[in-house]
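Reading through the structure tokens given below for one structure.
Selected chains only, in their assembly positions.
Letters A and B mark the chains as written, and numbering starts fresh at 1 in each.
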Amino acid sequence: MTAAEQESPGRPATRVDLVTFGETMARLENPVVGPMRHARSLDLGIGGAESNTAIGLRRLGATAAWFGRVGDDEFGRLITTALAGEGVRIDHAVVDASAPTALLFKERRSGTLTRVQYYRTGSAGSRLDPADVPHALIRSARVLHVTGITAAISPTARAALDDAVETARDAGVPVSLDLNYRSALWSPDEAGEALRDLVKRADLVFATEAEARLVVAADDPAGLATGLAALGPRDVLVKRGAAGVVASCAGTLHVQPAHRVPVIDPVGAGDAFAAGYLAEFVRGRPVAERLATATAAGAYAVTVRGDWEGLPSRRDLELLKSTEDTVTR
Amino acid sequence: MTAAEQESPGRPATRVDLVTFGETMARLENPVVGPMRHARSLDLGIGGAESNTAIGLRRLGATAAWFGRVGDDEFGRLITTALAGEGVRIDHAVVDASAPTALLFKERRSGTLTRVQYYRTGSAGSRLDPADVPHALIRSARVLHVTGITAAISPTARAALDDAVETARDAGVPVSLDLNYRSALWSPDEAGEALRDLVKRADLVFATEAEARLVVAADDPAGLATGLAALGPRDVLVKRGAAGVVASCAGTLHVQPAHRVPVIDPVGAGDAFAAGYLAEFVRGRPVAERLATATAAGAYAVTVRGDWEGLPSRRDLELLKSTEDTVTR
């Protein structure tokens, strides 16, 4: 086995299973729970919904490419280094020397509450432009994965999003959409309209219950899933945290419970879920397997601090079934 | 500019300037100077003479590929992640599930003394085999860079070294050799014989004065450089630490002083020097420029803890000329 064949290689894949794009940020968070101003130091990493999902696919053996803009600064270099290190193709990522890389501060305020603050106004990532979209790459992918965040960060980014989605549709590449509503970026009304338009053009849709309600009205998760599916997508996944997931896939309802694990950091669970689902989707696996891997990936993500660091490899998925508390590798 | 065009991209280069190989290890060192047993924790990183040099070239804008074996463990994954993150191609690196990744402990015993201990007996890296050598890759390179360490770690590794060198020579690819004598691996006598044989087949040779004396006898650095050059290599670089370098290049002697910088960690200076020299060599730059970049890279490497973390980008080289102590980027 070459290093490139295991879960975190760096080898350039000739063909890419998943293409995604968006804004990835430097992430700074307090190492000890409490008000951030009492921290003497902040841990440094990276985070971004789309690149988290790309890493998730790589860990599970699929290939992935990410594009977007970063600043010509240490934080931009941190992002490209981390993604390349995880084996995500970044050959279409752009270094924009005229704007800084965006920042994401995570304040772990208590064991169960995280507060988030962005420094992303005018950032390099929000300057994403249709000219940055690599059409050939998208056309060759097994799936294009986008999120609602990109529609919210700037008009040029939304134009790039439209361009990418249309490119995929024209080429018959399935479009995966995670609604990912961020209240700091737009209002529920603005978001509702834009997301509804995106859902109509998507083949797979991921949403929390609250996000689903921005687009459709329904009393319960099953109603939300059905309502979204009625807009066009073949697969709709309504995520309910510890309560599991309700899915409408090719017209059939599925209910999948969540794993019971000690939650250390809930951020990134949604991206992990999408990664697990899509990792099986690109391999052509059936719905039951997609849901199983998606919930397992979500479970792994929340047991480790960091948005993506705890994402599982195929071997890690085996461990979740173990009853032992100590394993010799 | 795309991310791949700046100093630490992840984009797969279609053609590779430098190919190198050898054993890269997980590196553990005490964060505070003193006996290692008084440390409560050890800092974790990676190190390996050849991969350090490959990273050095990437930072300076050249492309590089590294191959070798790592274990199927977290340390192996750390190595492939770090190298891919720095944009070094690792598609020919091998994961050997039957042996662990080697370890390198660096004990910073005082401000001026470092003690090194290896756990590399029977390691994955020492199981490198001629079957691992990627002939096409080597044939397409602008230079093949090897070190004496590979000749010392195992018979199969030495066979792989011979195979790689012959492949390069057959294809007209220049061979660069850093003698890199390690007393823990073999005796001066064993080393002397093997290194002499390698020098004869090399086009560029890097050596400290002590290493040069393993191969040739001479009274002074100039004599050592001339003596080594007489064995065949076009360029011979005799490194003298703070005293600079004496070189014999295409029959002409050059003397280059070192930069005066505060030394924090001397480990890695030689690899940085080679990287600086080769980064200009592959661009076809004249000897004066090669020597200037080599000494600047060496100066950067010693001002930062870590074997390769402090290696400079082209922009960093500019800073060395600055008289300011604070720079706004």
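In this section, contacts are C-beta pairs under 8 Å (C-beta built on N, C-alpha and C of every residue); 3 or more make two chains touch, one makes a residue touch a chain.
If you're wondering where the values come from, they're calculated on a predicted model, not measured in any experiment.
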item	value
Copy number across the full structure, from 2 displayed chains	6
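Note that only the chains that are shown with their structure count from here on.
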item	value
Distance from chain B to chain A - Cα centre to Cα centre, in angstrom	38
Residues of chain B touching chain A in the complex	1-12, 70, 72-73, 76-77, 80-95, 97, 329
